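Working notes, structure below.
What you see is the complex with one protein chain gone and the rest in place.
Naming follows writing order (A and B), and every chain is counted from residue 1.
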Amino acid sequence: MLSVPLLLGNMLWLMFLLIVTWWASTQNFGNVIINNVVAMLIATVKAVFVIWIFMGVMHASKLAKIWVVTGFGVLFLMFGILGDYATRQYEPVSGWETNVPNNGGSAFPREWPPQKKPEQVGENFRPRG
Amino acid sequence: MAAIASDHGHGHGHDEALHHQFEDMEQQNDSYIVGMWTFLVTEVMFFGALFLIYTLYRSMYQMDFFLAHEALNVQMGMINTFVLLFSSFTVAMSVRYAQLQKKWGVLSMLAITQVCAGAFMVVKYFEYQEKFGHHLYPGPGFGSHPEYLHGATPNFAQLYFGLYFGMTGLHGLHVLIGMIVIGYLMAKWWRNSPMVTKDYIPTELVGLYWHFVDLVWIFLFPLMYLMPKP
Partner (left out) sequence: MSAIPADPNVTAVSATPRTETNYLNADWSIKSWLLTGDHKRIGILYLVTVSFFFFLGSIAAGLIRYELTAPAGFILESETYNKVFSAHGIIMVFLFLIVAIPAILGNFLLPLMIGARDMAFPRLNLLSWYLFMIGGACIMGGMINGGVDSGWTFYVPYSSMYANSNVTMVLTGIFIAGFSSITTGINFIVTTHKMRAPGMTWFRLPLMVWALYATGVVIILGTPVVAVTLLCIIFERVFHLPIFSAELGGDPVLFQHLFWFYSHPAVYIMILPAFGVQSELIANFARKRVFGYHLIAFSSLAIAGLGFLVWGHHMFISSESMYQGVVFSLISFLVAIPSAIKVFNWTATLYKGNIRLQTPMIYALGFIGLFTIGGLTGLFLGCLGTDVHLTNTYFIVAHFHYVMVGGAVTAFLGGLHYWWPKMTGRLYPESIAKWNAVLVFIGFNLTFFPQFIVGFMGMPRRYHYYYFAPEFQPYHIMSTLGSTVLALSFIIPGLYLTRSLTKGAKASANPWGAHGLEWETSSPPPTSNFLQIPVVLDEVYDFDPVTEHEQDKAAQALEVPSYLSNEAKSIESEKEKR
């Protein structure tokens, strides 16, 4: 059974981590990728504490623990869908150069990640008709 | 197959909370917890797909999403996150009281949880009201007041807000369902129904659901409200 100090302590720790999340979002740790990784890491740490203590996985059966890991594992696997988008730019098919205006009619930018400066975002817009 | 009959009758000397298909309370409790976690895994995949869509579009249109997200009110989001975290604590306390079979402890903690959930929905209502007022709901009227777009391209901002309303809306729906279920649980405790007084598992299952709702918000909040500048 979970004791009151443990639950209270967990909540206060999570609230502290929330403040840390907010603080981290105001900082710049280098480039945008690291910023996002830091934010997601803090969120993951919070999630682990919620799952381990609040949801009682700490003293749940081994089966429940396996299910938790499997569930998030398969979720992670689903993010493999992003691999399609990440590898499209390397396709050696001639005629799909990135200099084609309007990306050759595709709604999808051929460059990944898009190497655009903010004021050039409008180039991705495909005119209607 | 070689099998002998056991003289294992069923229904001998156990408490009334034991359902007929189980042999003992330990098996029953374990089964319910594993079953609930199985359901929560489905919910993880459910929300996970939406997170995937969001990840893809945000990495495709980083600047536009960053500019569009400035229309969101970070303070309201922080209040909501604190409220949900606190409600997670109170629902865990209610599970503890249920294990100790303390009716009034359970009821008071669940009541606080309901209040927190209600506060969450009220804050969400104000947030949505603000967005509708600024014509930020996707559709024909989107972007008719471009100052609220903060410079994002209207089309990609529509994608952002589509995902925003979709994901927070679905999450809000789960909070509402949670409120209804907690209300039902409170009614059962109020009436001293043996289903909940003799067996702490229903309370624990509701608690697990509520923690999951909190979990989704823990990821949703930094992703949507606290974007670092690309």
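Heads up, the rule we're going with is that contacts are C-beta pairs under 8 Å (C-beta built on N, C-alpha and C of every residue); 3 or more make two chains touch, one makes a residue touch a chain.
Keep in mind that what you see is a predicted model, and the values were worked out from it rather than measured.
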Sole touch to the unshown chain from B:30, B:70 or B:127: residue B:30
Looking beyond the chains shown, say which of B:50, B:112 or B:181 touches the absent one. B:50
Missing-partner contacts on subunit A, residue numbers: 63, 70-71, 74, 77-78, 80-81, 83-88, 90-91, 93, 106-108, 124-126, 128
Quickly run down the residues of subunit B that touch the omitted chain. 1-10, 20-22, 27, 30-31, 34-35, 38-39, 41-50, 52-53, 56-57, 60-61, 137-140, 155-156, 158-159, 161-163, 165-166, 170
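As a working rule, only the chains that are shown with their structure count from here on.
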The answer for subunit B against subunit A in the complex is residues 30, 33-34, 37-38, 40-41, 44-45, 48-49, 52, 55-56, 59-64, 74, 78, 81-82, 85-86, 88-89, 92-93, 95-96, 99-100, 153, 155-156, 204, 207-208, 211-212, 214-215, 218-219, 221-223, 226-230
Show me the residue ranges of subunit A that touch subunit B in the complex, using the header's touch definition. 1-2, 4, 7-8, 10-11, 14-15, 18, 21-22, 25, 28, 32, 35-36, 39-40, 42-43, 46-47, 50-51, 54-56, 60-61, 63-64, 67-68, 70-72, 74-75, 78-79, 81-82, 85, 108-109, 112-114, 116, 118, 121-122, 124-125
